[in-house]
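Remarks on the structure that follows.
Every protein chain of the complex appears in place save one, which is left out.
Let's look at subunit A:
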Amino acid sequence: MIRNSMEEKEEKNKYSIIVPTYNERLNIALTIYLIFKHLQNVNFEVIVVDDGSPDGTQEIVKQLQQVYGEDCILLRPRPKKLGLGTAYMHGLKHATGNFVVIMDADLSHHPKYLPSFIKKQIETGASIVTGTRYVKGGGVHGWNLMRKLTSRGANVLAHTLLWPGVSDLTGSFRLYQKSVLEDVISSCVSKGYVFQMEMIVRASRKGYHIEEVPITFVDRVYGSSKLGGSEIVEYLKGLLYLLVTT
C-alpha cells in the first residue's frame, strides 16, 4: 500500500535538473549519460545553462539532444560567464518540474545518487534534500591533507558560529521543491562556495524542512579545481556576512 502511494507520487512529480557549465564538453556528455542511466521511470528534464563556453559544450549538448530527445535536455545558454547564482535563476525560469535538482557537471557529483535524493524527499516530505559528504556512507576522494584541513577548519568555524543544523554547508548537490528554491535564491547575494552556504543557512533560518543523504565526492577527473588564499578570505567574509544578516 505504502509502496503504491510512493510510486504514484513519483509519477506525478517532475524533476528539473539544472546543470551550469563552462568548458565541460566531455564532462557534460558523461554526466547526462549517467543521469539517464540512473533515472529510469522518473519524469525529469536536464537544463544545461552554459555560459558561452568556447570549447563547444553547447555543440555537444545539441548532439545529446538528438540522442535523448529535445524535450528531455534543454539547452539554455547565456552569452558569457555571469556567475553561479544567476545561472540557477536562469535555469529555474525554464524549469517545468515541481522539484529542482542542482548539481555540478564535473563528475564530482555522481548522478547515481539522484534516486536516493528523490526517495528521501518522498519518504520525509522535505522541502530540501542536501547531499552530505560528512556522514556514514559519504566521503571525498582526491583531496590532499591541506585541502582536508581547510575543509574541516571551515566546517568547524561555520558550525560554531552559525549553528546551521546541516552537516555539509558548502556541498552543492541538492534537491529543492521548486517554490522553495525560488524563495531562497531570491534572497541570496553571495558567490562561489559562500553561495551554497548562504542558500542552506537562509533556508534553515526560514524554517524549511531539510533532510540529508550521504554522497561521495570524487574531485574533478578532467580539468582542475582550485582553492587558494583568496577563496579562504572570501569564505571568511561570507561567514561574517551570514552572521550579521541571517
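Simple rule for what comes next: a contact is a pair of C-beta atoms (placed from the backbone, for glycine too) under 8 Å apart; a residue touches a chain by one contact, two chains touch by 3 or more; residues count from 1.
FYI, contacts and distances are computed from a predicted model.
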Protein that the absent chain corresponds to, by UniProt name, given "Eukaryotic translation initiation factor 3 subunit F", "Vacuolar protein-sorting-associated protein 25", "Large ribosomal subunit protein bL20m" or "Dolichol-phosphate mannosyltransferase subunit 3": "Dolichol-phosphate mannosyltransferase subunit 3"
Contact residue for the chain not shown (choose from A:Leu161, A:Val189 or A:Val233): A:Leu161
Touch with the omitted chain, as defined above, among A:Leu34, A:Cys72, A:Ile122 or A:Ile232: A:Leu34
Omitted-chain contact residue, chosen from A:Gln58, A:Thr86 or A:Thr216: A:Thr216
Touching residues (missing chain, whole complex) on subunit A: 25-26, 29-30, 33-34, 59-60, 63-64, 67, 107, 110, 133-136, 138-142, 148-149, 152-153, 155-157, 160-163, 205, 216-218, 221-222, 242-246
